[in-house]
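Missing here is one protein chain; the remaining ones are kept as they sit in the complex.
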Amino acid sequence: MAEITSLREAVAGLVRDGDVVALEGFTHLIPHAAGHELIRQGRRDLTLVRMTPDLVYDQLIGMGCARRLVFAWGGNPGVGSLHRLRDAVERGWPHPLELVEHSHAGLASAYVAGASGLPFGLLDGYHGSDLPAHNPEIRFISCPFTGRRLAAVKAIRPDVAIIHAQRADRRGNVHLWGIVGCQKEVVLAARRSIVTVEEVVDELDAPPNACILPHWVVTAVCPVPGGAHPSYAQGYYDRDNAFYLAWDQIARERERFRAWMERHVLATEDHAGFLRSAGITLPRERVA
Amino acid sequence: MAEITSLREAVAGLVRDGDVVALEGFTHLIPHAAGHELIRQGRRDLTLVRMTPDLVYDQLIGMGCARRLVFAWGGNPGVGSLHRLRDAVERGWPHPLELVEHSHAGLASAYVAGASGLPFGLLDGYHGSDLPAHNPEIRFISCPFTGRRLAAVKAIRPDVAIIHAQRADRRGNVHLWGIVGCQKEVVLAARRSIVTVEEVVDELDAPPNACILPHWVVTAVCPVPGGAHPSYAQGYYDRDNAFYLAWDQIARERERFRAWMERHVLATEDHAGFLRSAGITLPRERVA
Amino acid sequence: MKLAWTREEMMAIAAARLLPDGAVCFVGIGLPGVAANLARRLHAPDLVLVYESGPIGAKPKVLPLSIGDGELARTADTVVPTHEIFRYWLQGGRIDIGFLATAQIDRFGNLNTTVIGDYRSPRVRLPGAGGAPEIAAHARETLVILRHQRRAFVERLDFTTTVGYLDGGDARERLGLRGGGPRWVITDLGLMEPDPATRELVVTAIHPGVARAEIEANTGWPVRFAAEVATTPAPRPEELAALRDLRARTAAAHGRPSGE
Partner (left out) sequence: MKLAWTREEMMAIAAARLLPDGAVCFVGIGLPGVAANLARRLHAPDLVLVYESGPIGAKPKVLPLSIGDGELARTADTVVPTHEIFRYWLQGGRIDIGFLATAQIDRFGNLNTTVIGDYRSPRVRLPGAGGAPEIAAHARETLVILRHQRRAFVERLDFTTTVGYLDGGDARERLGLRGGGPRWVITDLGLMEPDPATRELVVTAIHPGVARAEIEANTGWPVRFAAEVATTPAPRPEELAALRDLRARTAAAHGRPSGE
């Protein structure tokens, strides 16, 4: 059922203004190219869902694509703040951003509930935290056997899940490995899904219990080599740590941020164009 | 933390009369040798937990080791009834057997809850079935967001989990692959665990996302080649379908069953002795 | 009349025909495995087989004797833990067709695979629920396959293991089940489908060489027939050849004829 198509067509056909969109990938395999394409196509009023909003959401938020953010940890990992996220929350620029805030355990449970067809996920969490007071999607229930108080988090069922993976075969079966985060769950929880991949191969030849998304749960597969940059794709290229550091400067001021995004994202046709324009070489994978 | 030891010592040290014991393995990797060892050591009053009680529990029940059975499907797969299980339930021989009966989805959720440190598992199941009327470990709750009625199953936390796996390394890290059932969950849910393995190797060299039980969640690792027979160990030997057929005759009458168990299990020292006594050759793996 | 095929063969072939190519089929234990694998060899090469033991997209070359044979794992696109099959793939709403066998069925497609007699002191202890209650609850539609015998088609179940249409009408919807319920019951005598209003199973097709009286005699309630009852097309040569080839290869591999 998966269609192998260009990222531009996939985004044009599957993501609408106002959608709940989850771009997942925990440090690894972050779908940055897809984030750029959402910006290029000018999507608006998105509810963005993600465990760890980092650069990919800093860009989407700074470019005014998001109305609402569902998340658990928003920073530039190992570097510091996300300046565009902070500007939106602290000063409402480019416009105010509504927050639906979870812990990692809570948001992960909400994805698992979504993938499992359950209306809520259960966890022994949030006790004593101020988070539930600010998030109506966290409630508490009693165990019918022990009376223990447990947290219930409303299931997340995105309109569109977007992930990056290492490989797909020609039918659209997707194989990812290494740090797999909640990618399988978000695809299964979503109504539609877009998977960008490093390459399309004839045969996956995956290990028996590999993390595979069968073609019939994926809506579109888009070959986008380097599509995770500055995140990494295990087996293909390493994390571009220098870019994460550089981003701290690029994103600090509104003007420089806008100029950078206009020049390298809005003015380019696709991800290959972006990489050329920004002068990016994918870091070779260092295997110790 | 895992000790590499003999199966005899592991059972002697870790399984007590009256324990809640779960031998898992869904068709594949069923820990038959460990079941035999429980019988040899004369364990009594066990609560036996298992998704699919098959020959391994037919033997334990027929030999009087079990007081209670927690299960979802009890048959000889592809052949028919479990005669010893039926004799216990229908005629109380060798003594009555208390049943705690689930569906697969329910029992799997109870294991997942046990592994997750939750007092109950949640599923959209059991609606309209007569099962909840006979199992107090199934209750219903309301979703705090939607009001939907959902089933809650009491978590299962066995005293001892027993599984069979393909390999362990010398530290006791265990690697299994193929049909992995709920083996990881039952080990994580249990207080103590015994893992019989086909072989102990220097390096696992497992794929990145392989099903691994780290040595620090396993209590004992016991090398028992052929320990899954008549079940199979992918990569080592095939299922002995002829034995499953033969068992239908062996187990049909009480006397023949007792005689067979006495001769091949009680009168032998260990699993190697059992295989010799019963004249069993492990079927070579047929890879089409 | 001596037919060139058996009623068992007709049953498997009639069931296989009901599985559309590309559908995702949750294959229950027993007879469903034969029909599902036959369909893959005929008109439905892209039928996706999901087994409760964990294999997704299994493409067995011989019929498995159990629902967890190595052949299923070796030929699958991936193998996931059993709890994931039930939670993500079944309960998550990813299954088109749940395909079940049963020991007893009533006129509303409810199933008993638990006990004959009283639950606490049964005359016959059956294997139990296995995956059936949730397969029948969540699959978009359910197919049930069993031999047409009076002791199986009963006026009243000894135990309701798995809900079909409960006591008919909109009872299933009122219970909140998300799957559509039994769409076809396939037997060695014919096919039954639920009446659109009452949800009572009515005979909509009879296999060649079977008399209405035989179906009546083997159904434990006053069975109804549809206004127009079709005659099942007899097995075509290629259907029979595929089924027999599958059984022959299975026998060669397992030393016995089938995965029933």
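Lettered A, B and C in written order, each chain numbered from 1.
Everything that follows uses one rule, which is that a residue touches a chain if its C-beta (ideal position, glycine included) is under 8 Å from a C-beta of that chain, and two chains touch if they have at least 3 such contacts.
What you see is a predicted model; the values in this text were computed from it and never measured.
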| item | value |
| --- | --- |
| Displayed chains contacted by the hidden chain, counting the whole assembly | A, B |
| Option from B:115, B:141, B:168 or B:251 whose C-beta touches the chain left out | B:115 |
| Sole contact to the chain not displayed, among A:109, A:173, A:196 or A:219 | A:109 |
| Contact residue for the chain not shown (choose from A:12, A:242 or A:259) | A:242 |
| Chain not shown: contacting residue from A:57, A:232 or A:274 | A:232 |
| Omitted-chain contact residue, chosen from A:85, A:174 or A:275 | A:85 |
| Those residues of chain A which, in the complete complex, touch the missing chain | 26-28, 51-52, 71-75, 77-78, 81-82, 85-86, 89-90, 101-106, 108-109, 111-112, 123-131, 134, 148-149, 178-182, 184-185, 211, 232, 234, 238-239, 241-242, 244-245, 285-288 |
| Residues in chain B touching the chain absent from view | 1, 115-118, 173, 184-185, 188-189, 206, 208-212, 214, 216-217 |
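Keep in mind that, in the parts below, only the chains that are shown with their structure count from here on.
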| item | value |
| --- | --- |
| Chain located farthest away, centre of chain B as origin (C-alpha) | A |
| Where chain A touches two or more other chains at once, by residue number | 117-118, 208-211 |
| Shared interface positions of chain C, touching two or more other chains | 73-74, 79, 87, 91, 138, 178 |
